[in-house]
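Removed from the display is one protein chain of the complex; every other protein chain stays in position.
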């Protein structure tokens, strides 16, 4: 795969945006690899993701920022530029449930996830060996009601120290404080083991079992101050029947959770996700 | 397909139930075609569906009821006996949305649904032609807030007159009164256009759109006094994306709704469904 | 929905295509509603679909063709222009199996399919009533080995007389001659009742049953001279088990077939499909 740049744009919809961007890029030698766009006609918003080969591109990062800003201002764009070669520092938070962690580490090891993982944080110590097998430092930060504020301080210090840009809650099973969330707004991805908004909160498999649903789900989403309420990135379901007890839902759910979480993390790292109005646009 | 009898059983779980039933049937010449059973170990309940060929079977209906009751009493069974040759009278209730109605009528016409349909009741007149094409009497019973009690009286009179045993709400879009529901307990099947328990109540596609879910669903269920709360029979989902507006969800949802409703009706008519504790056992 | 124009493009990939097209459209007042593009990097090909609101657009059809051709020539484009308001004349061919026909007619009636249907051609007479209910002329053209050439002449005469632009084989169950196919190249859509390339040819459900597959499928595709070999437009599957006999596969398959065929027809009529190298690009 070539070295590429990815531009994500979000602005009021009006004529000429695509023409302006594509001409800007063409004039500077960009070979466009992918482009996708979306309009929210109700809200009058325009979204775009464009990726181009850097091989013949005339501008370096600073050059791009300088030249593009006037165009962006003209359209009142919010924009981000990212590079496929970058490997943002990503932290994984985990509890005693290791299936999502293992899945992420394996995918990372074979190159499916474009990131570095400089640290894993566990509120239990049990993932230490797995982290070690994949050569990633593990930090045991126990959390209980009394120590929560202190634990979050310790976590935040670790995150800062390693320049973390994305936090993945891989079945971390702890609610983060609003303060913590605010520090990493739209940079924390969680997996909830239900088809949200159904069965938000604790013990969703038990709730699903008692309601007698015929499908169970999992949901990956950005974390906001409200529990299980952030913008949904991905969801999937699997069929269950009266034969499935709670323990079977848990087992089937593990496969859902890891799929749904790893897709969200991959898409985030490939700069495919825009969010607005509590929802996401995922450019696949 | 041979003429068969279907026995549905529900009782406290204990040893010897299957032996007793299968010996009873064998001794009377039954050739068992299908048998399925289920235990709810938490509640200590046993469920069974057994279907046998009537060709060599020694007992007629009255004979079976007389001989089987002592055995049933010994195990405290609730039981029902049904015949594959029977065609229970089924009423379909419909509004202006006709996709579920059409689907049911076509399936009925080609033999997928083991019932008679002596009447269709509409709170709009628009399905009259479709009913006519399939040769089924259509009754227009307008309903508004003021006339609701009176309308239900008219509906109940029609149902009684035709000996209706199952009512299918094919996107009927009206809440039935508790009194009405009580008269046809566990004999009214509804389709709700969401993945229950998410988005119960009105306008679920709008709610799903605004929440930004990545899958939409439909649910068929028995109607109880509580809105959208009855035992779930079947659910299914389809993937949506940011590209789908509400109108697209409605379009995709139509295909879900008819699939999910027709499966529920078919299973009910094939005597595959048992319910308990607000849930269903569906023997497929 | 606004009146819109849709431009479909296919050309060798090189820099500047998007810039050229979007600038061309912007300069003529186009408000772009959707745009999607694709590169086949192996073959060095570029594909694009762009749809714009005609409200403020400066050019009529002739004007567009005149102005756009030089640009198209510069990039060696193959291109097509279509209008969302157009309703291409579509013929449906059917046998005694009417589930796909019914599905298409209902979707057409409620506005899901952007076409006129001036005629239905049956090699059996059985669909005449259904055609009549939807107000569409039905032509019974019996076909057997001896009369096939003659039957095709009669069919071609009907198609020509009605200016047919798309032929849908809704479980027509007859192989068309190469001559016929050549006359409507890439304008005949068929549904095959298997997951192609598995089980091509006759009696795919029987073959699937005997092979013991755990999923059955259906495939919609453009018809070419080679049986079941044309570019695939859409496929779907449903789970089966040892409990399903051939008759059950047929029943489950009916639901697959109509979904898979109707999606293909809708996408064709919305000008979402490009084909090359025996494959399709479907811009959703």
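Points worth noting:
Labels for the chains are A, B and C, by order of writing; each one numbers its residues from 1.
The rule we apply is simple: a residue touches a chain if its C-beta (ideal position, glycine included) is under 8 Å from a C-beta of that chain, and two chains touch if they have at least 3 such contacts.
Being a predicted model, the structure only gives us computed values, none of them experimental.
Only one of C:213, C:227 or C:250 touches the chain withheld from this view, namely C:213. When the missing chain is restored to the complex, the residue among C:38, C:116 or C:162 that touches it is C:38. The missing chain, though absent from the display, is touched by one residue of C:23, C:235 or C:262; that residue is C:235. In the full complex, subunit C makes contact with the omitted chain through residues 38, 40-42, 195-199, 210-215, 217, 231-237, 241-243, 245, 277-282, 284. The missing chain lies against subunit A, touching residues 99, 102, 106, 110, 112, 129, 133, 243, 251, 255, 259, 284. Hidden from this view is one chain, which touches subunit B at 15-16, 18-19, 22-23, 25-27, 29-37, 39.
We adopt the following convention: only the chains that are shown with their structure count from here on.
We define each chain's centre as the mean of its Cα atoms; on that basis subunit B and subunit C are separated by 36 Å.
Computed centre separation for the pair subunit A/subunit B is 41 angstrom, with centres defined by C-alpha atoms. Residues of subunit C found to touch two or more other chains are absent.
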